[in-house]
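Excerpt of the complex: some chains, original placement.
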Amino acid sequence: MATIQDDVEEMNDPESGQDDGQRDDVSISGLLEAVLFLSNEPVPLAFFVNSFSIDPTQAKILLDSLIDEYEDRDGGIKLQEIAKGYQFVTSPRHADQLRRVIGVKKREGMSKNMMETLAIIAYKQPIVMAEIEELRGVACRTMVVKLMERSLVKPVGRKELPGRPLAYGTTNEFLRYFGLNKLSDLPKLSEIKEFSLDWEG
Amino acid sequence: MSDTEERIEQTEGETAENSPILHIDNFDGPLDLLWELIKKAKIDITEITISTITEQYLGYLKLMEKLNVRVATDFIRMASELLFYKSCALLPAAQIEDEYFVPPLPPELVQKLLEFKKFQTASRRLLEEFEAHANRYARENIYEDIIEIDDFGEVSLFDLLKAFADVMESRKDIEEKEIVFDEILVSDRIEHVRRMLEERDVLHFPEIFSAKPSRMEIVVTFMAILELAKTRVVKLLQHKIFGTIRIMKYVHVQ
C-alpha cells in the first residue's frame, strides 16, 4: 500500500473520486500516469479504454503527450511505448550508477549464436527447427532451448510438413527486451545483393 | 556449436601477404567460415572459383584436425557439399570451350550465403537494440494488489510441456504404475541397460532401443536413462562431433 496515497478527507466518501460529468484531460492524464506508475508491466491502450471508459483516440493523444512531456523534460524517467503498451522506465543514461548504487541487475548478455538464431526466428516466424538450421548451416537445438528458457521464443503451433514439426515464434518478452512495440516494428531486413557490399575491414 | 571450441591460429599457409589468421571460435558455423574465406580472397570477387574456395575450406578443416581441434559435423557436411559442387562444375557437360573459364560459385550456394549474411547483419542490429534497452529499468512495485494486465503472464506450450515433464519426473513411482498398463516397466529398461553395460563400457543412445520402438518405449527408456544418470550408475556424454548421446558406466573416483 506504500505508493497509493490516500487523501484522508476523501476516504470517507467513496464516490468523491468520480464525478459524473465529463472529466477534463488534465485529470484523465493524471490518472493514466498514476496507473502507469503502479504497473510493473507495459499497460496496453485497451486497458485504459476499458477501465475508465475513455475514448481510445483521446487516450492515445494523452499518452503520447505524456511521452513527449517526459522526453522534453529529459529527467531521470521516461515513458516509452513498448511490447504493445506503455511503461515508465529510467533514462538509460543513469544505468551504470543505478546498478552500482541500488543493485539493479544487468541483463544477461546474448551470445552471437543465440542472437543469430533469435533473429531468424523473429523474422521468419513461424519457423521449424529444420528451417532455422538450414539458414544458419549448423545445429540450433541448444540455442532454441536456451531462447525458450529465457522466454524469448516459444512453440507457436505445428507446420503442415512431414512429421508435423513444431514451429517457433517470438514472445511478448522478446518485444520488451528489444524495445519493440509490435513485431512489425522490427528493423527492415536489408537485402544483401553482393558479397562486396558487406566487406567490413 | 563452435563457440566452445578452442581458439587456434592458423600458422600455416605461408602464402605471404594475406595468409589468413582465422580463429575457430570466431565462426558460428560453416557458412560463416565460408563467407570469411571468400572475403579473404577478395582480390576480385568475380574470380572466386568453387575450386579455390573448396581447397581453402578443406585446408582449413585439415589444419584444425592437425591441431586437434574438434570439428563439428556441420563443418564436415559443408565440406562434402563443396566437393559436390566442385565435381559438378568439372563435369565435361559444364565445360565451356574457353580454357581460361573457371567455374564460379554455384548460385544456390551464393544465395545461401547471402541469406545467412542477411540474418547475421540483422542480428547485429538487434543486438544493439537489446543493449540499449537493457539500460532502462522499470519499477517493480511490491504493492500487493499490482495491476495484472495479462491474465496469466505469458505461458507457452514449452512451459506446459515442461510442467508435465516435471510432474512425470517427480512422480516416477506413479508413472511406473501406469507403465504396467503398457507392459513396459522403467525397472525393466534399467535392467536392460545395465545388462548391456556389463558387456560394453560405452553404449550409443540409439542402441538401447529396439528396432522400432513405440512412443512408450522411448519415453520409458528415456526415463530409465535419467534414473541411471541420477543414481550415478551411468554418465551421459554427448560429443559435439557426433551428436549422439553416449552412455558410459560411471566410474566412482572416491
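Each chain gets a letter, A and B, in the order it is written, and its residues are counted from 1.
Just so we're on the same page, contacts are C-beta pairs under 8 Å (C-beta built on N, C-alpha and C of every residue); 3 or more make two chains touch, one makes a residue touch a chain.
Because the structure is predicted, anything quoted here is derived from the model rather than measured.
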| item | value |
| --- | --- |
| Labelled copy-number formula for the complete complex in this structure file | A x2, B x1 |
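Quick note on the criterion: only the chains that are shown with their structure count from here on.
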| item | value |
| --- | --- |
| Averaged-CA centre spacing for the pair subunit B and subunit A, given as whole angstrom | 31 |
| For the subunit B and subunit A complex, residues of the former touching the latter | 1-3, 28-32, 35, 38-39, 42, 45, 72-74, 78, 112-127, 129-130, 132-144, 146-150, 154, 156-158, 243 |
| Parts of subunit A lying in touch with subunit B, wherever the complex brings them together | 1-4, 35, 37-44, 47, 78, 80, 85, 87-92, 95, 98, 104, 106-107, 110-113, 115-116, 118-120, 122-123, 135-139, 142, 148, 151, 154-156, 166, 171-173, 176-180, 186-187, 189-196, 198-199 |
